[in-house]
Every structure is written in C-alpha cells, then in structure tokens.
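The complex appears here minus one protein chain, its other protein chains still in place.
Showing chain A:
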Amino acid sequence: MALFSAFQTTFLLALLSLKTYQSEVLSEPLSLAPESLEVSIDSARQCLHLQWSVHNLAYHQELKMVFQIEISRIKTSNVIWVENYSTTVKRNQVLRWSWESKLPLECAKHSVRMRGAVDDAQVPELRFWSNWTSWEEVDVQSSLGHDPLFVFPKDKLVEEGSNVTICYVSRSHQNNISCYLEGVRMHGEQLDPNVCVFHLKNVPFVRETGTNIYCKADQGDLIKGIVLFVSKVFEEPKDFSCETRDLKTLNCTWAPGSDAGLLTQLSQSYTLFESFSGKKTLCKHKSWCNWQVSPDSQEMYNFTLTAENYLRKRSVHLLFNLTHRVHPMAPFNVFVKNVSATNATMTWKVHSIGNYSTLLCQIELYGEGKVIQKQNVSVKVNGKHLMKKLEPSTEYAAQVRCANANHFWKWSEWTRRNFTTAEAAPSEAPDVWRNMKSVQGHCVVTLFWKPLSKLQANGKILFYNVVLENLDRPSTLKLLSIPAPANGTELTLDQCSYQIHVTANNSVGTSPASVIAVSGDPGNKEVEEERVKGTEDGFCLSWKPQPGGVTGYVVEWCERPGDPLCDLQWKNLGPNTTSTVVSSDAFRPGVRYNFRIYGISTERIPYLLEKKTGYSQELVPSDNPQVLMSNLTSYSFTLSWKDYAAESQPGFVQGYSLYLKSKAARCLPGSEKAVLSDDSICCKYKIDNPKQKTFVVENLQPASFYEFFLTPYTSVGEGPQGAFTKVTTPDEYSHILIRIILPMIFSILLIMILCYLKSQWMKEKCYPDIPDPYKSSVLSLIKSKENPRLTIMNVKDCIPDAIEVINKQEGTRKSLTETEPTKPTYLYLLPTEKSHSGPGPCICFENFTYNQAASDSVSCGHVPVTPKAQPSQLGLLTSSENGPKALGKNYVNSLGEIPAGETNLNYVSQLASPMCGDKSSLPTNPPEPALCSEYKTQMAIPMGLASPPSITLLDEGEHDH
C-alpha cells in the first residue's frame, strides 16, 4: 500500500515537472504578448483609447499580428465587445486602438483585456494566442465627485435620426429619480441600483440651441440634466461646377446643403482636391472657390469637393476638359459703322481662347424694344456683320455675345451699342381734311392734316407745302409753305373751285401729295339727323352706299362739341366701306357727339351724305325743368315747361315723369303708384312724348292738397330728385257762392234803398199810425148822434185799487182758509167818492199770485203798495228796496203757511172794466155793471220784482188826461 502511495506521489511529481517543462517551452511565444496595456478615456466622444506594445520582438523584426480585445461592462464576466485587430508590429512600437461606447463611459465600469497572436506567413509556428493581459479597469464613476445625481453624456452632438443612450448615476438610494426629454418622461432600464439607462431612438431635431434632457428627484429640488445637440443631417453640396473665362483661373461653384440647424456647435469646411495634380485647397467661401490653372497645359481636371462637419463628411466629384468649360469674356471694341437710312455695319473683337479655337458670336438687332433681327457669326478674333432692311431715321440697338464654337459651354455677356439710321423722304401723303364756311361772299377753307407717323415721315418733318390749283383757270397755281409742326391752315378763297395739294417735307425730300377739292357749293345740304347709340368701344356708324362715282368716304366729328375750337377729327374710309366704328379716348359720357359722313367724288370734292348724333354713354338728366302751373280748378291744373332745354341734357330725353303726392290712397287713372327715394309713396304719370311740354293733371279732388314734381328721363334714368311744388285745389262751391251771394247782396241793398226812399209809403202800407179814439172822427159822429149810451171809457171811471191789510196775531199760524172769517181791514189809497157806490160794474177774479207783468199788461193802475208806502211816487220807489227779501220769503213759504208775526199784503183788485188799457181794441161793447159776488184775497209780490211802478204810474198819468 505504501509502495502504491510512493508510486503515486512519484507519478504526480513527474507529471508536475512535465507540466512545468511544457510551460517553459510554451512561454517562448508569450514574449509576443501585448504588454504595457494602458486604457484612457475620452468622455466627450465616449471612446476608450488603448495603447500597448510588444516588447519581445527581435530588433528590426516586423511581424503581422492580430490582437484580440475584450471589453466587459460592470463585471469582467459581462463581455460586451470582442474584436480582432490586425496590424504590423515593430519592436517597442506603441500600438493604439480605440473603441466608441454606445453607453456613456460614466454610466458603468468597463474592463479591457487583450491577447495577441502572430499572423505572419514568415513564422507560421507562432500562430497561437498569447495569454490575456490582465483586466484593465476603467471606472469613471469613482472620479465623479460627491454630487447626488449625474446625467450623461454631457453636451453630446448627434445627427437627427440617430440613436442615443443616456444614463443617470444616483448616489442617493432613497429618492426616486424621474427623467424627462423636453418635458416628456422617459422610461429606462436599471443598469445597477444607482444607474439607469435610457435608449433614445431616432432623436428629432427640436431647436437650434439643443434638446434638454433632465432628471430630478421626487423630493427636493435636485435637478440635473444634459443638453443633447441634435443637428440636421449634413447634406452634400449640389450643382458643383467649374469653368474658366481666361484659361488661367478656374472658378468652381456649388450650392451648399441645408443648414445643420445648430448655431455654433457645427462648423462646415469645404476642401477642393484635384487628383491629377494632387493639389488641394481649403475654400474660404461656403459656395465657391478659385483654382489656379497650372501653366503646364493640363487639359483634364478631376475635382473632388469635400464638405465636412463634426459629424459627417460629404464629397462630390467633377471630371472635365478645360477647353470644354470656357465661358468667354464679353466682346470688346464693338462699333456700328456706315450707318445709312437702311443699312449699318457692326464690328467687334473677342478675347482669344486658344490658338486654334473659333468663337461663335450672336448678333441681335433691337427696334423699339423688340428683337427684329438675329444672326450667328463665326469669329476668330475680329467680327463683322452687316445689318440690312433698316427703317430710315429710326433708333436701333445692336448687341453681340460669343461662345466657344467647338465645345459650347456658355454664352458671354452681351455688349450693346445704340445707333440711329439716316433720314429718307416721307413715304406717305399726309391725311388732309377741310372745313368750309362762307364769309362775306368768300369761301373760307380751313385745312387740317394729321402728322405723319414715324414710319411714314422717315425723318423730322420740317414744313408742309400747300398748292392751290384753280380749276376754273388751270394755269394758276399758288404755293404756300407752312412750317411744321402746324397741322392745318386757313385759306380764304373766292367762290371758284380749287384743287388743293398738300405735301410733307423733311430734310431729304417731299412726300406724295394729298389732293382735296373745294367747289363753290360747300355741299352742306340739309340732311336729317339720325340718332346713333354709342358703346364703350365707340360709335358704330353705317351709311347707305352711294351708287358709283365715290372714291371714298370721310367721317367727321368734333371731340369737344361744346368748345369753339371743336377739335375736328376725321376718318378716311375706302369706297367700298359703308360702316365704321369711331372710337376715341376723348369721348366722355353724357356728351352728345355729332358725326357727318361725306362721300368723296371722283373730282375729290366731298359732299355731305348723312348726319348722326349720339352719346358714347347716356347719363340721367342733369337738371329738371322749371314747371309753371296754370288753370287751377277744383278738379285739375295744367303744368307747362316750355323753356326746358332737353337737347342740352347728357342723354336723349325720352319723356317726363310727373310725381303727384296726395292724401288719396288710390292713384288716379293714367298714373301708377311709385315709391320715392325717401320711401314716400306717390302717384307717377309717365309722359312718353319728349316733345310734350304741357300736362293737365285731372280728376283731382276739390279743396285738396297736392304736391307735384316733374323730372325728365333718359334711357339711363330720371333726373335729380327735386323739391315738390305744393298746390291746393279750390272748393267746389266757393265760386258758385260768389256768383250767387254778390248779386243777392246787391239786390238787397237795392231793395233797402228803395225802401228808404219809399219809407212813407211803406209806413202807411205796413204799419200805419194807431188812431186815437179821441181824435177819431167816430167821436164826432157819436157826439153828433147824441147817443148817450155810446161813450168812451174814461180811466177815471175805473174803480181804484184797494189794499187790504191783514193783521195777524203773533205766534199764531193760520192758514189762508182760516183767515177768511177774519174781517179784513181795508186801506183806501185813493179817496174816491165812488167807492161807496156799492155794487158796480166789476169783474171779480181770483189769483193767488200777483204778477207785475200782468198788471203791466193790464195797465190799469193797480199798484201794489206796501203798508208803509205813501200814495206818492217817491214812496213807491223807496219801497222797492225791500222787494227781493220779501220775494224770497214768499217763495220759500207755502201759500197756506204764513209765518207768524209777519204782515202780509193782500191785494184786492177791482177792475172797472176788463177792457181798460187795451188800446188796440175799441170798446164796442161797454161792460155791463155786474155784481161782484165774491172777492178773494190776493197775495202781493213786492215791488222789487215788478217793473218800475213809477213808469206804470206815469203811464197811468198819461192816460189820465
């Protein structure tokens, strides 16, 4: 057993020694392992820079080697990157390799190790990996400091659309950290308890000043962040092109791509590289660069334009032959020579573009701003071109440009020259017209002509020649020369016929003659005027064709009809024309234009054919007529406006509108309702005949108020709104009454005068004097007959009145009936002897109230007398003062109730005769004395109510005698 153990030990030792040997043998290639590995970091670029060397190489030995590099994150077992890096290695050469981390290096601890192997065909026996170097740890976190929170990467610059990884490192375990991209919360993954990673994909461009990403703790103000600068994608330059003007300098241009979008962080640079010469230049400008052509006649050029910024590099290429990119300089020494009226020669020189090259030059001739001729000419050095078919006395511009004839690239700039051709004789006869009038037996002809157009004049017109040829005496010619710029002249001729020749002259020659004839007869026969309607385009005039013998027509009009100068215009028309449109900028709306159409005879004599008149645009009448009203009756009135000038209105007056306002709701026949501009309603009469200047408004109401307003109308509308005239129709009967009443008054007056003159007769007939019986002839007759029975009643014969005074005991009240037994006490006012005569002729009457009026009517001298009254006139007058009182009391008290203590007057009347006082009737039958059987007491009314008793008494007195 022990032997077995010893053997085993020996075997193990042998094995160990073998292993040791092997390791020694194998350690030979180990000398080619990477050594002195150093790892540094570039936080801004998130790069790990590795550098190492291989020491055990022979001096001057150079081997191809491959290095395997492993990078782990957080812990060494977590290898995130393995890369084989091949390179040629020299002894003690420092080798470098970089690795860019997607994750900011501050976010996690990284470790790097590497091993090497010879990868060289020279030493195939060494093709095996060396040992790994030890892990080199990169821990940026530990050097961050003591802040509670960090966010990485700082100020990173990326292109729009790229992916970015962000992390935060938190030192505090209590706080929850939230992170936001421009205010929007991001969700990440926890790398370790302190580190959280956010993967941003396809980051957008937000603004030029960068995108804010920040993290903050749930509690407190802890806030940390970064600014992510996102640029727009850097574009390559466009339209890269190069050309030369003088074969010495190349000018290359391009359009830079759109702006990166960041203000300061990204600057662009442009570099031009020519591959054949190997030259390179840094362009100072963003869009162009100059390149000096090498003097060694290099023909081909291959350019590379490189645009570069922090993030990206863009290149464009251009390959060309220099002679194909020639942009010639503008021609020089350009002249226009030998300028005549119709021809001119242009000469010029060009800059040479090589000994054998030809230039193609283009010549353009401009007249009045338009190209009228275009020609191409091949030129070596000197150019020449003849320009033909030019107009005399005309301004032209000629210009020339050139390009490489063999390899067209671009035209040069134009070189321009202006010139004017020489003058020539006028080509056309002036357009002549005339106006004729007869003054004191002479024919005054005013000639008008239109200036020749520039094309016709062929130069500056200096004067016009007018030749008068007397047709009656053909040998007589008269020449007038009228200097330009006159456009007419006035000639006073006798009544003879003349032919007038007018020519225009410039410095070179004379124009053909324009011929017009005048005859003794002005030819202004009476022609009826027709109306013509104008439009915006002018007046369309037409006329009847003249049968034979017409060489043409002329339409004549005035552009300023109201002006004495008139501004005569005319238009020549061919013999086959029977209509034309006359248009002019001078035509104004509301102006009446008169047109005359003349035929031109074969003898060149114009004669009037037709007259037309019209408005280019009719307007509403400018004013309203002054209307006079007449013949006003109860039912009608007449309006007239004879002075109204319808011809001077700015349109043809087609009629008149009469507006009538009345209180009547309905419009009268012949009128219709109309609403005025002030919304008032009235009746409208339409007078269709423009020549009618009176109108009778009929069927009116008498004694009614009317208002009227008359306005003319044209085809456009009515005249201006004016004031209404007020009229009131008279009453229907007033005039009848006047006719009746006046004669009546007259006849009454006549009757009155007649009556006055015949008053005596009238009196006798109507109211004769009442005969006095005492003076009557009857009395004498009676007396003569001695008839004692027939007497005339005398007042004295009447029994006078007596007043009964009744005394009553005070405090007793007795009715009238009760007083009857009481014996009345009679007071006799008048002492009469006849009172005792006993029963006499008397009529007894009973009346409870005594009315003074009754007594008046009777006039018998029955005078009511108060007890105190004296039988005198004065006493009666005095007593009247108590009258109203007594009356009142008597009316208050009933007849049967007489207040106690009062003294009543009972009136006892005893009439001698009932006929007493009746003057109108004669006492034919004297009353018989009758028994006065009964006399009743009468209640007297005090005097105050009665007529003055004095009069009664006087009357009585009168009758007494």
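As a convention for this text, a contact is a pair of C-beta atoms (placed from the backbone, for glycine too) under 8 Å apart; a residue touches a chain by one contact, two chains touch by 3 or more; residues count from 1.
By definition in this document, contacts and distances are computed from a predicted model.
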**Asked** UniProt protein name for the omitted subunit, picking from "U3 small nucleolar RNA-associated protein 14", "Cardiotrophin-2", "Cytochrome c oxidase subunit 4" or "GNB1L protein"?
**Response** "Cardiotrophin-2"
**Asked** Which listed residue, A:D42, A:E100, A:D155 or A:E764, touches the chain dropped from view?
**Response** A:D155
**Item:** Residue touching the undisplayed chain, where the options are A:E35, A:E208 or A:E428
**Value:** A:E208
**Prompt:** If the hidden chain were put back, which of A:G161, A:G220 or A:G549 would touch it?
**Reply:** A:G220
**Message:** Need a quick check: the contact residues on chain A for the chain that isn't drawn.
**Reply:** 151, 154-155, 180, 182-183, 206-212, 214, 216, 220-227, 229, 263-264
